[in-house]
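Could you have a look at this structure, given as structure tokens, before my questions?
A single protein chain has been removed from this complex, and every other one stays in its place.
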Amino acid sequence: METHDAKRVEIVIEAPLESRLTDALTKSGVTGFTVLPVLGGSGRSGQWTREGQIGRAGMVMVICLIKPDRLDTLLEAAFTVVKKHIGVVSITDAKVLRAERF
Amino acid sequence: METHDAKRVEIVIEAPLESRLTDALTKSGVTGFTVLPVLGGSGRSGQWTREGQIGRAGMVMVICLIKPDRLDTLLEAAFTVVKKHIGVVSITDAKVLRAERF
Amino acid sequence: METHDAKRVEIVIEAPLESRLTDALTKSGVTGFTVLPVLGGSGRSGQWTREGQIGRAGMVMVICLIKPDRLDTLLEAAFTVVKKHIGVVSITDAKVLRAERF
Amino acid sequence: MNEILSLAGANLLSPIILSFALGVAAALARSDLAVPEAVAKGMSIYLLFAIGFKGGVAVSAHGIDTTLILSLIAGLVLSFGLPLIAFGLLRLMSGLNKTDAAAVAAHYGSISIVTFVAGTSILESRMIDSEGYLVAVAAVMEAPAILSALWLIARSGGGARMEPGLMREILLNGSIVLLVGAFAIGAITGEKGLAEISSFIVSPFKGVLCLFLLDMGLIAGRGLRSMRGELGLGTIAFAVVMPLLGSIIGMGAGMLIGLSLGGIVLMMILSASASYIAVPAAMRVALPEANPSIYLTLSLGVTFPFNLTLGIPLYLATAQFVTGV
Amino acid sequence: MNEILSLAGANLLSPIILSFALGVAAALARSDLAVPEAVAKGMSIYLLFAIGFKGGVAVSAHGIDTTLILSLIAGLVLSFGLPLIAFGLLRLMSGLNKTDAAAVAAHYGSISIVTFVAGTSILESRMIDSEGYLVAVAAVMEAPAILSALWLIARSGGGARMEPGLMREILLNGSIVLLVGAFAIGAITGEKGLAEISSFIVSPFKGVLCLFLLDMGLIAGRGLRSMRGELGLGTIAFAVVMPLLGSIIGMGAGMLIGLSLGGIVLMMILSASASYIAVPAAMRVALPEANPSIYLTLSLGVTFPFNLTLGIPLYLATAQFVTGV
Partner (left out) sequence: MNEILSLAGANLLSPIILSFALGVAAALARSDLAVPEAVAKGMSIYLLFAIGFKGGVAVSAHGIDTTLILSLIAGLVLSFGLPLIAFGLLRLMSGLNKTDAAAVAAHYGSISIVTFVAGTSILESRMIDSEGYLVAVAAVMEAPAILSALWLIARSGGGARMEPGLMREILLNGSIVLLVGAFAIGAITGEKGLAEISSFIVSPFKGVLCLFLLDMGLIAGRGLRSMRGELGLGTIAFAVVMPLLGSIIGMGAGMLIGLSLGGIVLMMILSASASYIAVPAAMRVALPEANPSIYLTLSLGVTFPFNLTLGIPLYLATAQFVTGV
């Protein structure tokens, strides 16, 4: 089947920041994203697990498929939110079906 | 360690379609897949979150690692299910350990 | 924005093994990882879903971003844990922001 | 008239309705108040089990008679028939295309078990008895409407897909199985079984219903917020007119069969209410071209709150007036 | 004999067993009925807390005596010893290899707390008293069987791994800690503590047990469906013979110690029941080569339903017959 080049951006970020990140992504022209729950993790700020949380805390993973030429705008938008916060950003090359969607 | 070429196919699809998709994948010769829960997302059909759902609604992410030469059969099988529905499909190049499994 | 080469290692493993895997990863010099819940899946050992589980069973997905030169150490560490167990390991090329973190 | 108003007033100021209103208000104000999905599902399992069980116990006490059989048949006929009426009404009142109209119609032939439960608890607080087996009628009415809608589409040359397995999925969906299963358990174990578990399924029932309706309010409110202004006035009006029409047809059926006052009111509520669980899931499989936000907004955002607040007291008052009880 | 049948009949028609049956039926019919994992875990926390607490209160009322100490020791011996018997029986009856046989054996030395709870509630409904501290015996019996199984493997040159940390994990697994902890809280706060929270842990208990068993039925049914025909007849027969054998050994132990009729029956149930939470998790770590679907199917799909429906009434009848009470 015909596939098209795309970038897959994966952002792990604190849950209280989620809507700020997705708002920034949407403003930067992203046409869609998917949010996955995160059970736990470890990083410079220590280890944590979902079960040790109360309230709104914890982290989520936001995945965003975009046309390659939009990558820089997206990263800049994401970075303004992620910068001061706990979290990581990674980018992989991907292919997508139905390019008109992205 | 020795690694082998593979394709990683990631499909976001509505939960009521999950078993239809995995049945189609299995029929197309896929040897395994992993299903992740999805918290929310946004796309052409609007934004949604898990918490705003009742019943069986919502989406899931199906991840499938396969030998590169099987990609086309898989995509065709997946596409017949995904075609008319809400959802996205992406493919990345990957390496796997223990090639005999895929 | 400036991005840096990295490897994204994704390991699907049985939940009772999770802490053994992350301990092994940490010992092998990994600076961070993220754990995602898994709803279900299928493989050589059959199909299963989260809802059919009681107790601590089920699987999780551990994602690890690392500098490319650390890949082999990580895979060896992971493999000693995964070897005898149900589960899969895949590796993709990725880019990350803020290389100093990995 | 005065009595209707005081009835509606008393209903509007009950903890159940106020909890729903709190949910709607919180969602509209964009509070992050949320009931975890697993907890909401747990509460719905509890409610279905309790209402089914109690219905079964009632039947075990009063026995089976022809009215029971007639009620089940009436339920089937209503669930098959109401979508046809809804479809016609939609084509008249709204600008929806055939696919969307058929999908919406399916929801109005099916039922909302929470509306039914709310109705039961309002009847109870007014000490109006009703036939226990109407729970079984509710179960029977869940699915047939889906078939009617698919037939409507097929007839007009549309591409509804009656896929293999879909029929089984619809008939064996979790809420039908739980409702019917709990009904059977109640019928088998009777009063003795009820005594064993009544401090679980009877005493806390209304309180759980409050929290469940809080969540329903949150969901309905979120739906309304995201749909603001996207639906035409005619379409929204349908979501109020159709329950009124449905309730009258339901009343006719209930009187024909010879149900008690409470039974007639519950039959009206079943006919007037619209599905938001079983039918939407089936539509995503069978009619994916239909826009889910249309039918969810109408069923959950308009008809459900309407029935809960004004509809039920109105149906009760109408039934009291017509039957003269 | 007649009495056994009527006892079994009454048991089979209780809401608890029927809820389990409903779950099995729904799963076999491939309904999508499902209890969210979090809710199931929440209910199991509730049940463990309640049963532990009530056991502790009973001990605080009756005091500690030598029988308590003897019961704990008996529990240890049974949990260590039963796997050896189970292993021998499996090698005789089934074609399982040593690894799988040892893994299965571990499950039958350990216990199923839900079977124990169901037994307690059947005793209660027949007004048969039992020693409260048997809850502590249940806790004591959870883990030792795992060590026996690992020893069996090690002896036969197999590669069981007694990994660092595993011992701590087994002994401090959540259900043991909660059961023992709640037992201690109950023993400390006594009747006064119970009075404070009895409308939470006593009144709704049986109802929660119904919903929990509904979920257990769903899980057992799904397991059975996916395993259809994969296990040999001898292996399946083991899952019925072993509980019978275990119950007789448990009865001997109970009589030797001098337990009451109720206590003897609970000791039989503990010996007859098989683990499906603590042991499977430990086996995945220590004996990953063993096939999990074998031990889960036997323990959850065969032995658990057998004990729940026929086993418990049979054990009670046997104990009544033998002790002549």
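First chain written, first letter: the chains are A, B, C, D and E, and each begins at residue 1.
We take it that a contact is a pair of C-beta atoms (placed from the backbone, for glycine too) under 8 Å apart; a residue touches a chain by one contact, two chains touch by 3 or more.
Note that this is a predicted model, so its numbers are computed, not measured.
Contacts of the undrawn chain with the visible chains, over the full complex, involve A, D, E.
When the whole complex is considered, the residue among E:I4, E:A25, E:I45 or E:L72 that touches the unshown chain is E:I45.
Shown as candidates are E:S6, E:N97, E:S156 or E:S199; the residue that touches the absent chain is E:S199.
By the touch rule set out above, chain E reaches the unshown chain at residues 36-39, 41-42, 45-46, 49, 53, 168-169, 172-174, 177-178, 181-182, 184-185, 188-189, 193, 196-197, 199-201, 203-204.
Interface residues of chain D with the unshown chain, by the touch rule above, are 13-15, 18-19, 22, 25-26, 29-39, 42, 125, 199, 203-208, 210-211, 214.
With the whole complex as reference, residues 14, 16-17, 20, 45-47, 50-58, 84-86 of chain A touch the missing chain.
As a working rule, only the chains that are shown with their structure count from here on.
Common neighbours of chain B and chain E under the contact definition above: C, D.
Where the sister copies chain A and chain B meet, the same residue numbers recur on both sides for under half of the interface positions. Between the CA-based centres of chain A and chain B the separation comes to 18 Å, rounded to the whole angstrom. The distance from the centre of chain B to the centre of chain D, with each centre set as the mean of the Cα atoms, comes to 34 Å.
Annotation for chain A: residues touching 2 or more other chains are 36-37, 92-93.
Residues of chain D in contact with at least two other chains: 36-37, 41, 173-174. If you draw each protein chain as a dot and join the dots that touch, the picture is not a line, a loop, a star, or fully joined; it has some other shape. Chain pairs that touch one another are A-B, A-C, B-C, B-D, C-E, D-E.
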